[in-house]
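Removed: one protein chain of the complex. Kept in place: all other protein chains.
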């Protein structure tokens, strides 16, 4: 359900694997690599993960979604390695009986992922590269 | 961009057709046919549209999304005819530079579609069928 | 004047998809609907539950009809 992958499946396949007879809604989020950042042309991104902990933290997000919305049908795939401009780096799929829950859970999951899942991206430009740091929350336990 | 169709394209294809270099987020909503409604087993749904007006109203929703979030990259496809349990009846795809806008616009669009787009569904059960009516808003101009 | 009337879902089951109706100038969309309900008893369950559309846009009930308008009486929509 929660995976660090080299290649992301398409969202229809992911959704079909989790949807049940009671579900009427699928909400998905896909992160795609932008061609520019702060005015600089991005060539591609390189993602690195702490895979064991990343899966554990994505599973925790799944538990939080289950606790808040009662939904057990969520999938997250995050790529590592090189991801080119226009390609998908992360996909979150939530299926639910009702659409408001699907949207809320999906949006919660991507926001949470960006805070607690140990994955880092390096932006590669024509003239160099840089590790991107998320918002700092020093030594906090998220 | 806004279509009444016999078959819905997969969301990846729809997204690829509208995403630009500046987009970093894709939010999608898919409506799928539930196997039961109010405890009764649903065999399938039959959707009927007023096609010319449906496209016009979906285009209006697109205009509203553009006005509110500045997003021009939305697609909506809604099926007509028989749609079986587990199949997708409607898909909305929004791409955006930022994820919060993508979610908000996508959620707005499906809520609005369910109020103003002239499409109706008939639920077919083992022992009969019934036209489903949305919330009544008599002679109101939505 | 003549207008075209289009009907959908439960209303289509009663009336068929399409009518042409001859009306006096100055008729409002609500007056046309009331006349149709008076003429066809099976429309009475829907009397207070339709929205009015003219030429593919919602209109208020007091909208005046014009020759060759395409009028539609819409049950509460249930797409999605």
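In this document, chain identifiers A, B and C correspond to the written order of the chains, with residue numbering beginning at 1 in each.
Everything below uses one rule, namely that contacts are C-beta pairs under 8 Å (C-beta built on N, C-alpha and C of every residue); 3 or more make two chains touch, one makes a residue touch a chain.
This is a predicted model, so every value here is computed, not measured.
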item	value
For the chain not depicted, the shown chains it touches	A
Hidden partner chain, touching residue among A:75, A:99 or A:121	A:121
Interface with the undisplayed chain - residues on chain A	31, 47-50, 52-54, 56, 78, 89-90, 110, 113-122, 131-142
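Convention: only the chains that are shown with their structure count from here on.
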item	value
Between chain A and chain C, centroid-to-centroid distance (C-alpha), Å	49
Junction residues of chain C, two or more chains touched	none
Touching two or more other chains - residues of chain B	31, 110
